[in-house]
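Note that one protein chain of the assembly has been removed; the remaining protein chains are unaltered in position.
Chain IDs A, B and C follow the sequence of writing; residue 1 opens each chain.
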Amino acid sequence: MRTGLVGTPIDIAAIAADVASPANGALSLFVGTVRDTNDGRPVDGIEYNAYAPMAERELAEIAREAAAQFGTTHIVIEHRTGYLALGEASVAIAVAHPRRANAMDATRWIIEALKQRVPIWKLEHYTDGTRQWVEHGRGQGAGRPGVVRGAEGRGSSDREVTDA
Amino acid sequence: MRTGLVGTPIDIAAIAADVASPANGALSLFVGTVRDTNDGRPVDGIEYNAYAPMAERELAEIAREAAAQFGTTHIVIEHRTGYLALGEASVAIAVAHPRRANAMDATRWIIEALKQRVPIWKLEHYTDGTRQWVEHGRGQGAGRPGVVRGAEGRGSSDREVTDA
Amino acid sequence: MQLDVLLFASYADAAGATSVRVSVSDDARVSEVVQAVRTAAPAVHLPARPLVAVNHRYAGADVRVTPSDEVALIPPVAGG
Partner (left out) sequence: MQLDVLLFASYADAAGATSVRVSVSDDARVSEVVQAVRTAAPAVHLPARPLVAVNHRYAGADVRVTPSDEVALIPPVAGG
């Protein structure tokens, strides 16, 4: 297992190689990337801010929980910080497992947990020069800030207003 | 969309780059690799055989169906043929979508459909020098040959005896 | 008419060939072709209802075949 914040571009092939092993037949990856629009507003890029020591701790804890729940330690989670241009990867998750269902379930569980728990925020930069802090699962100006949503996101089909 | 059989090693980063676009915030990948054991027998490698024109047609059809069902044309499916050593990628699927749930659902739907429909067979080479054609979802010597399993594999947690 | 039915994987190994030539009636359906393969290549242990492809598509037992069709017997697939 390897988890952490990174300040430089995420290398998908390297992450896949890190979890791969001949004991596993299935490798599942999820990559979140910066979208060019949010709620119809053209986006220039996104600045990712983290409460670093806590974010690192939560990422590691999520990997430990996933390992226990899905039965594999072949897990990598990387989250980028700093300013990202359109299309750049903000997060990458890789899980290898002997069984494909477990690899895919674990990947999904991890991204949902990450979005619920890891103290990272994003400041969207719009093409009109304005900026706004994004809150997941909320339309702009709507919503109930500060409430952590249900602990289990697995299988949900929640609409994302931002990147994924 | 791009689908097909390939005779050379699968390049995961290239496939991810092919589906990526700033319009999509989520990129899901699945990679199947050659496992070192099957039913407890040590495996040396696997020879993948395809009924090539039909396999190409089915792969393209699966991508079309996934595009219609999940709402994205950012789909790549590659399946390797020939002899693969342990750990090598036999199949790679990449789907990009604005919404992560759709990207992951589509990836899972595609691998299940592929395993049910695409005319590809694998001859396992064991370390003891013997070889055997593998049939998915069956223990060795067991099973009902020739029966295509239920059309919808999504959400199932079927145990794979071979690679994923 | 005569048809060369394609064989793959375990079927081809059992037959010792990648196709088998069969004679069937001119308006034969897939089911008749399968029966003819059972007779022509008894070493291939076909299941009760083997998968058949006609022109690269799965075809049911009632589908009619013509001499120009590419007919193939599809062993249980194992891709991925």
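Following the convention adopted for this analysis, a residue touches a chain if its C-beta (ideal position, glycine included) is under 8 Å from a C-beta of that chain, and two chains touch if they have at least 3 such contacts.
Owing to the predicted nature of the structure, the values given are computational and were not obtained by experimental measurement.
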Touched by the hidden chain, restricted to displayed chains: A
Selected residue (touches chain absent from view) among A:Ala23, A:Leu86 or A:Val134: A:Val134
Positions on chain A where the hidden chain makes contact: 32, 48-51, 53-55, 57, 79, 90-91, 111, 114-123, 133-136, 138, 143-148, 162-164
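Quick note on the criterion: only the chains that are shown with their structure count from here on.
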Whole-Å gap separating chain A and chain C, where each centre is the average of the chain's CA atoms: 49
Separation of mean Cα positions, chain B and chain A [Å, integer]: 25
Numbers and ranges of chain C residues touching at least 2 other chains: 80
Set of chain B residues in contact with two or more other chains: 32, 111, 162-164
